[in-house]
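Following this message is one structure expressed as structure tokens.
Every protein chain of the complex appears in place save one, which is left out.
On to chain A.
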Amino acid sequence: MNSVIHVNDDQFEEVVLKAELPVLVDFWAPWCGPCRMVAPLLDKIASEYSGKIIVAKVNTDENSQWAVNYRVQGIPTMLFISKGQVVKTQVGALSESGLKNLVNDFLAGKN
């Protein structure tokens, strides 16, 4: 069973951009309520879609480089990245079913 991977700025390229699998990366910070709401959902996605998707998290408090690169100015921001390319961006928290719909569409190449 896979869990969420925490990546820092240095690991981002290797773990997210060069990944074989599609990646869902969440930019978050500890003080952010909506991020807290999304956290358990991301844990769920990581385990339920184990082997199909990588779920990564970047703490923008400690790692700002990629957040700046992607012009992230609000958290949580979730990027759906396939072969190094952002195919979908979700800003703000959403419900479990909402997130699962996004993930399913992403994996089906519908974004």
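Here, a residue touches a chain if its C-beta (ideal position, glycine included) is under 8 Å from a C-beta of that chain, and two chains touch if they have at least 3 such contacts; residues count from 1.
The criterion applied here is as follows: contacts and distances are computed from a predicted model.
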- Omitted chain per UniProt, picking from "Xanthine dehydrogenase YagS FAD-binding subunit", "Thioredoxin reductase", "3-(3-hydroxy-phenyl)propionate hydroxylase" or "2-oxoglutarate ferredoxin oxidoreductase subunit beta", is "Thioredoxin reductase"
- Note on the structure: Listed in rising order, the chain A residues that touch the chain left out are 2-7, 11, 15, 19-20, 28-37, 39-40, 42-43, 54, 57, 60-61, 71-75, 77, 89, 91-98
